[in-house]
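One chain of protein is taken out of this complex; the other chains stay put.
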Amino acid sequence: MSKANAINYKKGKEPHAREYRLVFKNVDRKGWDPGIDCYLQDGGYRELKKALLMDPVDITEDVKKSGLRGRGGAGFPTGVKWGFIPPNNTKPVYLICNADESEPGTFKDRYIIHQDPHQLLEGMIISCFATGANLAYIYIREEFPEGARILEKAIEECHQKGFLGKNILKSKFDLEIFVHRGAGAYICGEETGLIESLEGKRPYPRIKPPYFPAALGLYMCPTIVNNVESLCNVKHIIAMGGDAFAKLGTARNTGTRVLCVSGDVVNPGYFEVEVGHITMGELIHDLCGGLKPGRKLKAVIPGGSSAKVLRAGEKFKIKKGDQEIEIGIEDIPMDFDTLMACGSMAGSGGVIVIDDSRKASWILNNINEFYAHESCGQCTPCREGSLWMKKITDRITRGEASPDDVETLESVAFNIDGKTICAFGEACAWPTESFVAKFREEFLADTSEKYDDAILNPETELAAAHLSSET
Amino acid sequence: MSEANDKVNVQIDGEWHQFPKGTRMIEACRLAGKEIPHYCYHPKLSSPGNCRMCLVEMGMPPRPRPGEDPPKPDKDGHLPIQWIPRPAISCANTIAEGMGIRTDSQLTNECRHGVMEFLLINHPLDCPICDQAGECRLQEFSVEFGTGGSRFREKKVKKPKNVDIGPRIRLDDERCIMCSRCIRFCQEVADDDVLGFTDRGSHTVLGVHPGKELSNNYGLNTVDICPVGALTSNDFRFQMRVWFLKETNSICTSCGRGCNIIAGAREDKLYRLTPRDNNEVNSSWMCDYGRLNFHFLTSEARLTDPMILEHRAHRIARWSEAVGRAAEKLKEFDASKIAIIASGRMTNEELFMARRLGETLGIEKIAIVPRSGEADDYLVSADKNPNTRGARLILGKKVDKQLKEIAAGVKKGTITALIALDENLLKCGFEEDTLKKLDLLISSHILANPTASLSHVVFPSTATVAEKRGTMINRTGRLQRLNQAIDPPGQAMDLWEILRDLAQALGGSNGVYLLEDVFKLMAGTIKEFEGLSLGKIGDQGLPLLKPKESIPLLERERERIEKGIIVG
Partner (left out) sequence: MNVPKEIEAEIDERITHYPVSKRSAALPVLHSLQEHFGYVTEEAVEWVAAKLDLEPINILELVTFYPGFRQSAPGKYHIRVCRTLSCAMEGSYELMEKLCQEAKIDRSEVSHHHPIAVSEDGKFSIEFAECLASCGTGPVCLVNDDFHEAVEPAKADKLLKQYD
């Protein structure tokens, strides 16, 4: 990147040499502020002007060509998603920016929203123009109060400059964007749950079919829900063209990706890299300064806490060209397809590194508590199973579980996986499935057969209690 | 579009079937004789797909990748099926051409076992004292998909119990499985958005807002559709174990709608009325008023024996004596001096026998007592008589108007003898003093009342609800059957029998022995009934006359069916 030389970053926040700053170009930049003047001085809204002269269909085509895959977690191609709006649609189209960043381990949207709101708005305005949306919302998590204020101010600035409102830059395109604050619910990151929430209802995800948002979304109208980082990328696709964007990263895994590393590394943080250009080992040792002194790698959760854990020492079979090769955890290139081939996922880009000082059961119990707390409770397996898993791991960490409980724990996860309305089922099942499968011995070592017959809450006692209370 | 194009080929458990396009998978399976267990799905409500009990293994013809050959059909023209590892809910998904469904595969069974276990872990196993026992869907599917023991070693989630959520309904939140049927019923059918879920996850509880209650006139339907013992009826709970109830199909007689019902009785005591599906009348619902309007059957004021007024006091008489006395007295009057006040609550057969009595004696003045009240925007009709249309058809259109003329005649003294059938004359324009002037007052009643007190002969009659057989015609012109669920108390008899006996005493044998004989006579006399018999009417009734009104609830339901929101 030729310009990169001209950009200076705050001391101690300089990007690593292996990074490729595109979406995070302005994060931690010296002299940078979230105001529109700063953004305009840096060439901001140039892509909007360019896009408004294009045919919206061509923009969608460009996004398709770019190969951009959603950065929220599912990795679904953004352009293809846009293309799902029914061709003969006569209803209004809505666009929603999913800024409900809440997958544990993920903290990229926070920086874009707080430091570079106009990049997001520019990407959004272009995306609305491409999809024909005249009303858009930014669904931002309640825990970003400052972020919501910054975005509202940025929207106001856009109105003043004519980038929002009626007849934007004399293009005859009208658009209003509003900030909508959530109230602390992970499930609102699920796009149909988000839509229900935005409709003022409990954020119960909708069944798909029939409620695919691109056809039956907000107010039963076609609705595009895109992640913050995905929308920012749209601006860059317009800047460089879809074909050029597709050359970044690797085939089918194009562009850059903001990887968020937390846990047991010396320098946790965010790193924007070309997708697939660095391996897990490079990420941990080169970009994050390695593990803490004297510690060994135990495991990595590679894509937010719902991603299946990868164990150090595990061998993965992946395809390289026509050949199948075996690699270790540190050799995994950080892209969508390889991580999937390794039985996990790139997810939201949140990488949680776990060293040998941690107990697997403690980690899993923490994750299970999160999902039990966040299950919306709409459908049976997740509502009942998420809390059950948490209760079992809670006992395992307290040393009050029997070996049978480990088996039960695993089968509860299997009974949730694939059987729920939304992907939360998998999100809460995968940690348990993978931790138990990969650390079974460790889990079993924490149990004792003396708890085999321990029934903490005997059914008979309950029945007796009911009988006495009813009469 | 040709008929063939409207049909979709679906393979269910290895067998190919054809069903109309748009059929839900669960309904297709039902039609193929494969019941899919479910909790949240209800054909009359929207499908949220939340219980996950109806998950099935599903497959579609494989989609060839670019360059691949398309799959080859077998000798019957069916494409192979590529089974999908992820199960699908059968309640909300519609069938598609070439789809395969497995209702008994390993995957399907695993799903059901898993969901059953989840539903039970936090559910109190208080079946012995649960009012839903015997008709609980958890119990039902536990037999097939449950296990003997529980793997759940944790503390159950505690929730509110015995919650008063309205005057007629009680809620046990620990039993609730969050299927949301009741919430959807209140929102979608009763337009009373009063129930809701609070809190979240495993702690989710059903409830009403503090200070609000579920008190709308359709609330008890939520008890019927609650698949578990979470919602119970204050009126019915702990009265009788449901497996002891003998169920009889009948109709409600509290208004002109004629909602189809099931009467649940044991040993001549009626315990409850519940709605029975009829998509031409009441869908799957009924109003609370009609549902609970049967407790008068066991009233202390119930008349159980015929009575004769002698020396200013009533004494119990045998039937033959009472009928004989009435006939003897009636013979003393000129037909022009006699009038009959019949009731819109009588069955067609009873009305027909009243007409026969009139014909036997030559009586021309015959009326019914109109009862009008408020209609609602759902099922309740403004006509509070269940059989006004039957009365008009059998007795003639003037029956409503003649009441005033008869009342005037009694007052003037031109009418001196009156036969009142199941009507309290003091409530329909007659005054006590004028009635006292009558030379003869013969009446039948279910409950003792002032008219009975003034009568020279009193017959104890049976109640329309649950005690008698017969037919009625509702406001929309539908001929429907009532069936007897319990024996009437004491010596009470159906009016058609009383009138038969009276006519016989007055005019000799009339060849009527059974209710079927009355219907046969009626079918031979009134052209609308031509060719019909009680058997032909069936449990769903028959359209007989032109509808005089539309049913708002059904209209809206049809709209929802059109839109594909509900199955119907």
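Letters are used for the chains, namely A and B, taken in the order the chains are written, and counting of residues starts over at 1 for each.
In this text, a residue touches a chain if its C-beta (ideal position, glycine included) is under 8 Å from a C-beta of that chain, and two chains touch if they have at least 3 such contacts.
Bear in mind that the values here come from a model prediction, so they are computed numbers and not experimental data.
Student: Specify the residue from the set A:19, A:101, A:157 or A:229 that touches the hidden chain.
Tutor: A:101
Student: Kindly state which of the options A:182, A:205 or A:347 is in contact with the chain not pictured.
Tutor: Touching the chain that is not displayed is residue A:182.
Student: Looking at the full complex, which residue from A:158, A:238 or A:260 touches the chain that isn't shown here?
Tutor: In the full complex, the listed residue that touches the missing chain is A:260.
Student: Which candidate, A:14, A:37, A:58 or A:146, sits in contact with the chain we can't see?
Tutor: Only one listed residue reaches the unshown chain, and that is A:146.
Student: Looking at the full complex, which residue from A:29, A:71, A:110 or A:438 touches the chain that isn't shown here?
Tutor: Among A:29, A:71, A:110 or A:438, only A:110 touches the chain that is not shown.
Student: If you put the missing chain back, which residues of chain A would it touch?
Tutor: Interface residues of chain A facing the absent chain: 101-107, 109-110, 135, 141-146, 178, 180-186, 197-203, 218-219, 260-264, 268-270, 305, 350, 352, 354, 358, 363, 366-367, 369-370, 373-374, 376.
Student: Footprint of the hidden chain on chain B, which residues?
Tutor: 193-200, 203, 207-210, 212
Criterion: only the chains that are shown with their structure count from here on.
Student: How many angstrom lie between the centres of chain A and chain B, each centre taken as the mean Cα position?
Tutor: Those two chain centres are 53 Å apart.
Student: Applying the document's contact rule, which stretches of chain B touch chain A when the two form their complex?
Tutor: On the chain B side, the touching residues are 47-53, 55, 85-87, 89, 92-93, 110-111, 114-115, 117-119, 121-122, 124-126, 128-129, 150-157, 161-162, 177-178, 197, 199-204.
Student: Within their complex, state which residues of chain A touch chain B.
Tutor: Answer in residue numbers: 185, 202, 204, 207, 209-210, 372-381, 383-388, 391-392, 395, 404-405, 408, 414-416, 418-421, 454-457, 459, 462-463, 466-467, 469-470.
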